[in-house]
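Left out: one protein chain. Kept in place: all the others.
For chain A:
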Amino acid sequence: MSTTTAADNRRKAPRGERVADWADGRLGIYSLAKTNMRKIFPDHWSFMLGEVALYSFIIIILTGVYLTLFFVPSMSEVEYHGSYVPMHGIRMSEAYASTLDISFDVRGGLLIRQIHHWAALVFLAAMFVHMMRVFFTGAFRKPREVNWLFGFLLFVLGMFTGFTGYSLPDDLLSGTGVRFMEGAILSVPVVGTYLSMFLFGGEFPGHDVIPRFFSIHVLLLPGIMLGLLVAHLILVFYHKHTQFPGAGKTNKNVVGMPLLPVYMAKAGGFFFLVFGVIAALSALFTINPIWALGPYRADQVSTGAQPDWYMGFSEGLIRAMPGWEVVLPGGYTLALGVFVPLMVFPLVLAAIAVYPFIESWVTGDKREHHILDRPRNHPVRTGIGAAWISWYLVMLIGGGNDLFAIHFHLSINAVTWFVRIAFFVVPVLVFIATKRICLGLQRRDRDKVLHGRESGIIKRLPHGEFVEVHEPLSQEQLHTLTQHEQRKPLEAGPEVDENGVKRKVPRVQKLRAKLSRGFYGENTQIPKATPEEFKEISSGHGHH
């Protein structure tokens, strides 16, 4: 009997279900779907920045695979006889010639090249802004520190994948970038010349660097990035997404809409939006027109040579650094003018990467945090982030010092000197200004909570006084503006113990207490409104 009913059931089950059953028996998909199919994702516009990065990465892979079908990563010299008439008879590497072919002989090849390059720029920009979103809202706090590092590594690897990628066409501009890299490598003390010989397979430029960059660009770096990306996404699922404070949102829940159907449609649809916009950009705005630049020749250069934007800050470092060079006893040269920028470059990036660990050490906070901070409620962190961005922008200006000089009719020397000074001064000023703005916003929040929202309605009182009517806030708003925690600085412990004997406080403890005072001590926060203050004002003399 039971066998027939089972057979009946099997016949009745729709085809999709039978396929799912088959897969479940082998892959266990039902248990996976049980927790994830209706997984809740909170909604906020800033949460889509990471999605832009993810989707542009997918676009880059799709278009990149297409490009490998036509690109020839070879530095063998050929004479060009393709469709682009102005280059006829000119000697060039096969890499450059095949890039011309992709642009002029493969139908749609130019479009795919343009989409690939545009998507790369968008990818890096989206990762950068996404990283800043995570930074300013404190989304990097426990349990997400490791995922912050994964994201940071993706950003750094993305920069190098971009650099190796735009070097591949072997055009005059990108070859100049590779030469710059060679000069930077040569400046490394002791082993610089060896590293250069090994990378280029001999003297610059040799015949090996393009094929080597090709395997780094299409295999090594994207492979690592794909792994990191998957790990990044698994952790996002595992930790569940952070959410902004608000009514009904706690550290123990996640409020939003389910993956199926809302986020399937929204996030899936968003992939097509990003792809569509990048495709339209590629149709409308030409990027990296290598046919206008000409093939690379080691003795030629064009003016206004610029790297892609994400490499601009390293360009700024190398342009602003004074040309210090020391010849050590024994006949060894220390090219500080190049080596110092080469070392500052990773330090700039590391400065932002290590911040979450410094903050967690300074706060001594071991709890999980799933409710995001409003940036104003963390003035020191927000100030540090803004200072870092300003530092980055100063270097970016330095990287384009010739363009600034030309477009704003300034002396190149003046722009360079501005960058040299601003490198040290601007972050400090930005830190101070940002912190003050945060404190001002905290004061405004406090006023809003205690006195209500300025309604813009002016009322005339019987005795002639004019007052503005303040509307009390809803409980949701009151909760949102007061839910944050205000920390107290850590203490290093008393200098003397209970017996009056001088106690030895470890230096690390002292430093930690000092940093903690800097983060949460005096002048770092405005006391938020307390329920008592609120009750007194709202019950007592009415509000205006």
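The rule is simple: a contact is a pair of C-beta atoms (placed from the backbone, for glycine too) under 8 Å apart; a residue touches a chain by one contact, two chains touch by 3 or more; residues count from 1.
By our rule, contacts and distances are computed from a predicted model.
Going by its UniProt record, the hidden chain of the complex is named "Cytochrome bc1 complex Rieske iron-sulfur subunit" among "Cytochrome bc1 complex Rieske iron-sulfur subunit", "RagB/SusD family nutrient uptake outer membrane protein", "MxaC protein" or "Glutamate transport system substrate-binding protein".
Checked against the full complex, the candidates A:31, A:68 or A:193 give a single residue touching the omitted chain, namely A:193.
Of the candidate positions A:20, A:33, A:111 or A:236, contact with the unshown chain belongs to A:111.
Touch with the chain omitted from the figure is made, among A:70, A:160, A:271 or A:309, by A:271. When the missing chain is restored to the complex, the residue among A:300, A:455, A:486 or A:523 that touches it is A:300. Although one chain is not displayed, chain A still touches it through residues 39-40, 77, 83, 91, 104-105, 107-108, 110-111, 114-115, 143, 176, 179-180, 182-184, 186-194, 196-206, 208, 238-240, 247-248, 250-258, 261-263, 265-266, 268-286, 296-305, 318-325, 327, 331-338, 368, 370, 401-402, 412-413, 416, 449, 474-476, 478-479, 482-483, 529, 531, 534-535, 538-539.
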